[in-house]
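Here's a slice of the assembly, chains where they normally sit.
Lettered A, B and C in written order, each chain numbered from 1.
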Amino acid sequence: MASDTLAGSARTDAEISGLDALEIAGREKPPSRAIRLWAATWPKFAALALAVAIWQAVVWSGWKEPWALPGPAVVFEDLGRYALSASLWEGLATTGRRALVGFAAAVAVGLLLGLGVARVKVLRAALGSMITALQTMPSIAWFPLAILLFQLSEQAIFFVVVLGAAPSVANGVIHGVDYVPPLLVRAGRNLGARGLNLYRYVIAPAALPAIVAGLKQGWAFAWRSLMAGELLVVIAERTSIGAQLTYARDFSDAPRLMAIMIVILVLGLLVDTAFGAADKAIRRRWGVLDQAGN
Amino acid sequence: ACGDDSDAAGDSGPVTLRLGYFPNITHAPAVVGVEKGIFKEKLGGDVTLETKTFNAGPAAIEAVFSGALDATYIGPNPTVNAFSKSKGEAVRVVSGAASGGVALVVKPGITSAEQLRGKKIATPQLGNTQDVALRYWLKEKGLETTKEGGGDVKVVPQENAQTVETFASGAIDGAWVPEPFVSRLVNAGGTVLVDERDLWPDKKFVITNLLVSTKFLKAHPDVVKKLVEGQVAANEFVNTKPDEAQQAISDHIGKITGKPLDTKLIKQAWPTLEFTNDPIASSLKTGLDHAVAVGLTQPVDLDGLYDLKYLNEVLKAQGKPEVTQP
Amino acid sequence: MTSTTTTPRSATGSVALRGVTKVYGQGEQAVLALDGLSLDVAPGEFVCLVGASGCGKSTLLNLVAGLDRVSGGTIELGEGVNPGLMFQEPALFPWSTVESNVEVPLKLRGLPRDQRKERVAELLRTVHLSEFGRKRPHQLSGGMRQRVALARTLALDTPVLLMDEPFGALDAMTRDILHDELERIWSERKLTVLFVTHNVREAARLADRIVLLSSRPGRIIYSTRVDVPRPRRIDSPEVSAIAAEVTDRLRKEVGRHGQ
């Protein structure tokens, strides 16, 4: 292993605090791909194992009756049964499709709204504060309007999802655009980028990190709104994760409820991994990746 | 948690009874009992009453399961769920509270079951009593339904509040719902096609009963008895002074929701309800059989759900007819 | 502050400033950066601006480029002229490679893809960075970034070039080479150049005329033609003589200001 400045000089060692040591450790080049993969994986498994262990310990302590707090064994058994049943996969298909369509619509609306508000003064004065206000409106408040507008169709669900997620996306865009370094905007203008081209070549890429962050928050809003909205319309012959979640609760079926929670967490993890990969790619391009230590 | 701290079945010392209910017309005895101080009076000075209101059954059952609640007024479905999910351990029904108050309301012009073919009918929740009642009734009329909402008549489970919205907007053609939603649908232009009372022997079926946690029952049987006394007294009040009771309900709802409920609506719904101390165990059993018949659940063993000893003691002391323990 | 509206002139490449005033901020915080500055640059002229730190040189270039509004006075440019400005900082787009950075103005002009590639390669050759086309700005040294910025500005192909200390971060040799390149391009394309530098020899090496600005507020206090025939060498005695004179003037100005 290469020695280095910091190790070679006693004063630095003495001064390094705990966090710093971790940061510096993070900056060291990992010797191989396998070790890198392992370094990224073991903490996840450790965290998982720890969580399950604590859960099991609490259950064994007899703190609550098993029907109030079922143990991991019961839940994973139910999860297994759930995974083998058609209802999970049909539910995933329905909910997944709705999530994608709804999120796509929300992103489209949010991007347009965000760009408009961020760059057009009148719109900002008129709607700027409204965006956060809309964001705080709980989904159920929109249900009556959704039904008025779309009856019991899937559009009603999309309506709720878009109203839930678009403000979040828009806020991400506005934040990103607001913090584009003025020097880069000037550079872009001087290079001949006006109007839409300025967005395309300067503002959009400069705001991209914040936009991705906004999309991530927007996804969370979309998903939560969807879980609520799927109760709005239970369309014939179509089961959904949101409906199953509520039914599990309605039937006081704690193991199934927790099984569905695990499914939701896993989905969330997958989506976050996608966003994380996008973010990491951006950070690598921008040259801000190294500092965070991964 | 006060429920657990006196494990010895002693009756001495201060006890806290945590009672749950819904601010709702079908929970009239509970609301009136709290509002008029009937429970307080019957429980006496040694027992502190803490009340919590809920919006829906699951949270109340979760609270009972977690030891946050000792007793609650609740409908038949959550009762069965709580009993079966805890393998018959967690809860006991110690008294009835209300019967009736459920109807199938449809768009005007629909006058027979046959006309429901191809229509959309709402119920409060898949597999709940009203849902089962609708499906069983349709089955008897020769109309098929499926769990997923297909078949001759499309059953759409949705929240009652939403049912009013969707009925008003014409997205559904009818709904099998409890009060006060029956009245509200009627006000929105619906007509009652079936009054569920007509389908039951003696026109009686349970809509609300009083549930206590088994733990609490074992630890403080005396307190439970006093609670049942309170329930009986509250029903007495509700049945003898309906006007005062209706006003009390309206006021109480106003306190929680910020807007008193229109007494007109209460008055409209009132006659369809019967406030009885009998939990009408047979209707629960029959309802379950129906659920099995329409393929919504597996058979559930309800043995031991009812513990009506205290209720009968109270009724006997007052010289009223006792109810049958199943 | 007085101001007038003007109509554009026809001479491409000419730059005319009339009583240009620039105030930053408002009220007590206000800073008078330029005070009634007038300057005429003929088409094809190479003018070097010299002045103390903070005297308003960058401000002036920003105004000419149309990136800021004057507080008073007018700036006239030839019709349809969009001056190219090379900023004092490289101002590269951190999300693009070196190639893409240089390609942006070509894309914006709508050049077809193969012509763009060709031109980018040529420009990177001019600034001696051919091997670094696929790197990103954060992977370059300070001087390399400056050269990318130069290439990007040259890619604009405008008749008026505004350059704010374009060679400040370069070693003497690389700078010499780029002086030659810039002079070649300037004379080939008959560019008008407004060039800010702190290196008086550089000014004498490149300029047709050297203009000296006073310290805050910026005003023109001295202006001299450089009549040394081209090609010049930066260490030639003629260039040194001119540089010495300008340095002398500058010294007086800064000295005066210091008291």
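One rule holds for everything that comes next: a contact is a pair of C-beta atoms (placed from the backbone, for glycine too) under 8 Å apart; a residue touches a chain by one contact, two chains touch by 3 or more.
From a predicted model like this one, the values you see are computed outputs, not experimental measurements.
A.B. asks: Each distinct chain appears once here, so what's the real count of each in the file?
C.D. replies: So, if we count every copy in the file rather than just the ones shown, we get A x2, B x1, C x2.
To be clear about the criterion, only the chains that are shown with their structure count from here on.
A.B. asks: Let me have the rounded angstrom distance from the C-alpha centre of subunit A over to the C-alpha centre of subunit B, please.
C.D. replies: 40
A.B. asks: Taking each chain's centre as the mean of its CA atoms, how far is subunit B from subunit C in angstrom?
C.D. replies: That gives a centre separation of 83 Å.
A.B. asks: Would you mind pulling out the distance in Å between where the CA atoms of subunit A average out and where those of subunit C do?
C.D. replies: Those two chain centres are 46 Å apart.
A.B. asks: Can you list the subunit A residues touching subunit B in their complex?
C.D. replies: Touch residues, subunit A against subunit B: 64-65, 67-68, 143-144, 147-148, 151-152, 231-239, 247, 249-254.
A.B. asks: Which subunit A residues qualify as touching subunit C in the complex?
C.D. replies: Residues in contact with subunit C: 183-184, 186-193, 197, 201-202, 205-206, 208, 282, 285-287.
A.B. asks: Within the complex, which stretch of subunit C touches subunit A?
C.D. replies: 62, 65, 67, 82-85, 87, 89, 91, 93-96, 104-105, 107-109, 136-139, 152, 156
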